[in-house]
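Remarks on the structure that follows.
All protein chains but one are shown in place.
Let's turn to chain A:
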Amino acid sequence: MAPYTPHTLPPPFTPFPSTSNASGEPPQPALLPASAPLPPPRLVTQGAESLLFRTAFLTLDTACALKYRPAKAYRHAALDRRLTKARLLAEARSLVKCRREGVRVPAVLGADWVAGWLAMEWIPGLTIRACLDHFLHQHHHDISSSSAPATADPNPEHSAALWGLMARVGRAVGRLHEIGVVHGDLTTSNLMIRPPPPATTIPAGLEPSDESGERISAATGARKTDEETIVAAEESEDDFDATALLQHGTVWLIDFGLAAQTPQDEDRAVDLYVLERAFGSTHPAAEELFQEVLRVYGESYKGAKTALRRLEDVRARGRKRSMIG
């Protein structure tokens, strides 16, 4: 993996020249830093076309995922600009459309298609992939030995929660397809499970109704007594209670880099097929779980049944249609 270098960032996100109080700065109020002690954006992941950074946007306490599509030196400059703009805008438009229609996707905070960056809401939590890895490897026997959701296995809560999670995945994908958007790269890594925000979902006066809120707020509360920097906040955020997440987390779709707005069942079926393959490659038991995703998907919107029928065809021939004609 290439190490992070400053020139991989677009303007204006290139790191500040280091100021005099670069180290040991006191905690700053979110809106009013005397001089911004902002750590440089941190490279989270990298794809073929883009780099994903984590940084703050607008205010220091608004975490943001910054997706940057650097110019490709091997393309003609004019073509490069057009492709970057078209792809960035396709992604941003799909995200905005989904968000307006109430599908859980990251909000678009800002964009600059000349510089090639897109700033999105940061979704904390785990990928479904990480979640499945965690629970299926731990409770391998529980699930693969019983076909019913939760019967006689030693950890029925986990198993039942996992099936509940699959239902939420099916609904999320169904909602997406219902509004005429296909994801284009629907894998278990592009599905996130996000903890309910502790401050807003649990009213101050009321008892937290479950451990998840308590544990998460306890974790952040403990950190807050220390000197809090963005880095520390990131660390505490990364430290999730997987069980609570599984039970109460909401399912969010991320990475709309290949998304398209189309009404065709074929594209929806390919989305499902890609997801099915992603489940199948995680763990043998996951294939069974995927049946629950499909079951709920089938009930989630009006055209879902025809998309499922189309899935049969896609299974028979693979993701790509015949190249002839």
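Keep in mind that, in the parts below, a residue touches a chain if its C-beta (ideal position, glycine included) is under 8 Å from a C-beta of that chain, and two chains touch if they have at least 3 such contacts; residues count from 1.
One rule holds in what follows: contacts and distances are computed from a predicted model.
Per its UniProt record, the hidden chain corresponds to "EKC/KEOPS complex subunit CGI121" from the list "Geranylgeranyl transferase type-2 subunit alpha", "EKC/KEOPS complex subunit CGI121", "Translin" or "Rab proteins geranylgeranyltransferase component A". For the chain missing from the display, the contacting residue among A:71, A:107 or A:242 is A:107, taking the whole complex into account.
Shown as candidates are A:95, A:136 or A:294; the residue that touches the absent chain is A:95.
Only one of A:56, A:285 or A:311 touches the chain withheld from this view, namely A:56. Residues of chain A that touch the chain left out of the display are 11-13, 16, 31-33, 35-36, 38, 55-60, 62, 89, 92-93, 95-96, 99-100, 102-104, 107-115, 119, 121, 168, 171, 175, 196, 200-203, 206, 209-210, 248, 250.
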